[in-house]
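Left out: one protein chain. Kept in place: all the others.
Let's turn to subunit A:
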């Protein structure tokens, strides 16, 4: 890996580790700048854009890195949609489509192959794409179920690449994010389970959303610790869930005024209601 790319990765890592402290756009303005440039679909030529100034390090990560970071972000988002309340299906579908789009492009690029060869074999931290690890219910693991390879996703690709792409993804390690961010999320990761079938992960997410197995959500939560939720709060900026009593707010409203009933029709109907009630003595 070239020196420049290493520097870019270091910068990105620093950026990720500082993300939790700020709100607003500032922390990812850097990424936005990248994406403005990377908006158009460029031909992959292996060169990076070295431009702009950022804390003295004159390196803006390549389009591939931009794309990879978006992929990682999307996968984390898909994870975090397993909440107590049923997740927003529209949001999940849009994120999943984004992930598919990136993966499709990366496969057409042949980027997956390249990244695989460049892998330094760092520990399972880097398997950001292995979403199945969190999605999989522990019940399945216990029973040692054989997970069938999903073929539907492959219809988008050239048929030859399909098998390769789903296998190489599990060992892809293009972005070496810092431990402190990832370790919280991946604590329950089982290094043995690195089939990393990407499509299977997406499907499990949708299955969980469908909730074919009532226990799946409980199983998902059985091994997650609290830091899981911290990450979620950090990334999605959720507000606190405290509920105030109703009374406090109602007091700020003015009391209903006495409006005289000004139509005969109205009063007649009210009378009728009341008479019926009297007769029924309800």
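By our rule, a residue touches a chain if its C-beta (ideal position, glycine included) is under 8 Å from a C-beta of that chain, and two chains touch if they have at least 3 such contacts; residues count from 1.
As a convention for this text, contacts and distances are computed from a predicted model.
Per its UniProt record, the hidden chain corresponds to "Serine/threonine-protein phosphatase 2A 55 kDa regulatory subunit B" from the list "Proteasome subunit beta", "Coiled-coil and C2 domain containing 2A", "Serine/threonine-protein phosphatase 2A 55 kDa regulatory subunit B" or "glutathione transferase".
Residues of subunit A in contact with the chain left out of this view: 24-29, 31-32, 34-36, 38-41, 67, 70, 73, 77, 84-86, 88-91, 93-94, 96-98, 101-102, 150, 152-153, 199, 202-203, 206-207, 209-211, 214-215, 217-218, 235-237, 239-244, 246, 248-250, 252-259, 261, 263, 265-267, 269-271, 273-274, 277-278, 281.
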